[in-house]
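In this view, the complex is presented without one of its protein chains, the others remaining in place.
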Amino acid sequence: MTSLKKSVYEIIEEAAPGHRASQIFDIFLIALITLNVVALIVGTVEGIHLISPRAFHLFEVTSVGIFTVEYALRVWTCTEDAKYAHPVKGRLRYMVSPLALIDLMAVLPVYLVFFVNLRGLDLRFLRLVRLLARIVRLSRYFSSLRTLGRVLHTKRGELTAVVSVLFLLLVMTSSLMFFAENGAQPEEFASIPKAMWWSIITLTTVGYGDVFPVTAAGRLLAGVIAIVGIGLFALPAGILGSGFMEALQEEARPPVRCPHCGEVIERM
Amino acid sequence: MTSLKKSVYEIIEEAAPGHRASQIFDIFLIALITLNVVALIVGTVEGIHLISPRAFHLFEVTSVGIFTVEYALRVWTCTEDAKYAHPVKGRLRYMVSPLALIDLMAVLPVYLVFFVNLRGLDLRFLRLVRLLARIVRLSRYFSSLRTLGRVLHTKRGELTAVVSVLFLLLVMTSSLMFFAENGAQPEEFASIPKAMWWSIITLTTVGYGDVFPVTAAGRLLAGVIAIVGIGLFALPAGILGSGFMEALQEEARPPVRCPHCGEVIERM
Amino acid sequence: MTSLKKSVYEIIEEAAPGHRASQIFDIFLIALITLNVVALIVGTVEGIHLISPRAFHLFEVTSVGIFTVEYALRVWTCTEDAKYAHPVKGRLRYMVSPLALIDLMAVLPVYLVFFVNLRGLDLRFLRLVRLLARIVRLSRYFSSLRTLGRVLHTKRGELTAVVSVLFLLLVMTSSLMFFAENGAQPEEFASIPKAMWWSIITLTTVGYGDVFPVTAAGRLLAGVIAIVGIGLFALPAGILGSGFMEALQEEARPPVRCPHCGEVIERM
Partner (left out) sequence: MTSLKKSVYEIIEEAAPGHRASQIFDIFLIALITLNVVALIVGTVEGIHLISPRAFHLFEVTSVGIFTVEYALRVWTCTEDAKYAHPVKGRLRYMVSPLALIDLMAVLPVYLVFFVNLRGLDLRFLRLVRLLARIVRLSRYFSSLRTLGRVLHTKRGELTAVVSVLFLLLVMTSSLMFFAENGAQPEEFASIPKAMWWSIITLTTVGYGDVFPVTAAGRLLAGVIAIVGIGLFALPAGILGSGFMEALQEEARPPVRCPHCGEVIERM
């Protein structure tokens, strides 16, 4: 029995180099999740969904079945991992790990719909949870996303400093514009939080054009804010961008290996 | 009496390392100012304000009371600082220092409303002054904002050069567009200052879409201006951004200390 | 006969230094293709086309004639190139090479219109193929475009990593915005693919203003997405830009030559 559990564990864990069955399982799972995400996205287009609602439903039910079996197998075999060795406590701790929770959230919403009586809003929220959980599952296989996560961690000091400055700037510009434009446009600049919407859309240079100053004072203020502020709102972008490029270049560099045993000594 | 004044001075001054009472006072003040700014911002949303106008009023009155006491204590104890040692002249000089003026502007508007008969515009202006003064007070506790201030000082040469070029570019493109579009759009391009609004919103790439050229000549001109000009309008952003990043990295570097006495020799 | 073929080959091939006839042929061809592209572009302006539809037609027919002769000459003389030496197989292989296919696509659509009975859509598609083929032909003479192509090749690793992150971000933000805004704007956010249009236009900071969030939740979400996401969407731009600048500077540097034979040893 133990040997079966170990074999299953080796197959459903991330592919070890050379382990064919594990590689095939991984490719199958990536393909299934990708198709699933595509189906959930394309399924929101009414014209496409109406071609064959049954096909969409069937694919969804089958996928959820496979994901459920996979989840059960993961919980069953997780005791092979030294971290979750205890048959009960280990399994419970595995079940509350972020990875397992994401796996659960990718299937649970479907079962909730069967057993619980839900209103429209909850149904839509569950669909969102299901979709996001599957996108996150898919993103686990993107190494570049892991790189980005590492960059966010490395640059957290700079990012915090920049975001705090942006926040103060946002509060200040929104207050100024609220007082400048509230008289002329009581709808669009009804409150400071509403003026913040203007500030963000202007300072990121998106500029939808749904809100803009119309008074001379407001335009003068907006001009100065735009010229000064876009420099600061471009900072998080710059930090993330340059950090990501550095990290990609680091990864492309061959790791330093011990000349005797060949093991990696330094990787970054 | 002097020892009490000195104790109060030590508490309300910026927290020295290890001085618990001073640290608690600082945290309390930061929390109070933050809540105050949030209340003033959220209070502009009619729906939220109407839930309990009395709660907003009570919180405001209490805050102003505390800020007034704090201001009085600061004026009373400022003579402990060698710079403001003289009991009368020193206190007066302290009261016209930027920090003290901001503190005053955070409370004075409320008293003015009580004693002076004001019209609508003045009332709104006083509310703005009060809010801005408190945001500035809050920003005093953000070290990253001090860093940004230092960057503005270090890069003032480059920024002046760039801003003067931007100003000439703005005047020139606005003049050209005014002559190109005034005939077809006498409202939107009514004057050169109005055309400047178009120039700023286009060259910062915000592009609200409230004003844009419609004639063939105007569009050709606008296309050339957009391609050439956005490079120049992105310069202040680039200078501020790169300067800010450099300053943050400098600060993360440990300062050079004398190997004998341990004092900081060089910090930047 | 062979000597004539060789002479023609030398003329129509890219100009060797000092070969006058070949240089004149090249200049003539560049001028003709440029005029052709200009005529096809300007010909879509109704007012200009109606001045003299016959002139446009005549110029088109003449150009196609010249391009056809040129194409025939190229196929005839390609056997001079060692790669396509075989009279039949070599010529066939030349004819399916990308360069020759582009040349063919620049003339074939005109002949198809004569011999095949076509409906409106096909006609317009053929006009597009013809125009694009000629632009591509023209771009062959732009060395800076070759540089850009080389940059795309060198940076393909970084670009793939970045584009995969962008894709996940796009899917995730579109899903979130669809669920946030679909209730309030069932037209604009009718499906997740429609929400993707919003995502792309916002994250590239274009911001047309045809779709934007109107609910408080949607605006909060959009604000966070805008500040975080524009940094990532600016990455492909940054990679292409910096790579292009590096490549241009490399090219400006004189190549390393062997001190004995004068041949180029290293070029990049």
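Order as written gives the chain letters A, B and C; numbering starts at 1 within each chain.
The working rule: a contact is a pair of C-beta atoms (placed from the backbone, for glycine too) under 8 Å apart; a residue touches a chain by one contact, two chains touch by 3 or more.
Please read these numbers as outputs of a predicted model, since none were measured by experiment.
Looking at C:L148, C:A190 or C:L220, the residue that reaches the missing chain in the full complex is C:L148.
In the complete complex, the hidden chain is touched by one of C:T44, C:T62, C:S97 or C:T160, namely C:T44. Residues touching the missing chain, restricted to subunit A, are 205-209 (touch as defined at the top). Subunit B residues in contact with the hidden partner, per the touch definition given at the top, are 157-158, 161-162, 164-165, 168, 171-172, 174-176, 178-179, 182, 190-194, 202, 205-209, 212, 219, 223, 226-228, 230-232, 234-235, 238-239. Against the chain not displayed here, subunit C makes contact via residues 37, 40-42, 44-46, 124-125, 127-128, 131-132, 135, 138-139, 142-145, 147-148, 166, 196-197, 200-201, 204-210, 233-234, 236-241, 244-245, 248, 252.
The rule we apply is simple: only the chains that are shown with their structure count from here on.
The chain with its Cα centre farthest from the Cα centre of subunit C is B. Between subunit A and subunit B the centroid-to-centroid distance comes to 34 Å (mean Cα coordinates, whole Å).
In terms of their C-alpha centroids, the spacing between subunit B and subunit C amounts to 48 Å.
Counting only residues that touch two or more partner chains, subunit A has 205-209, 234, 238-239.
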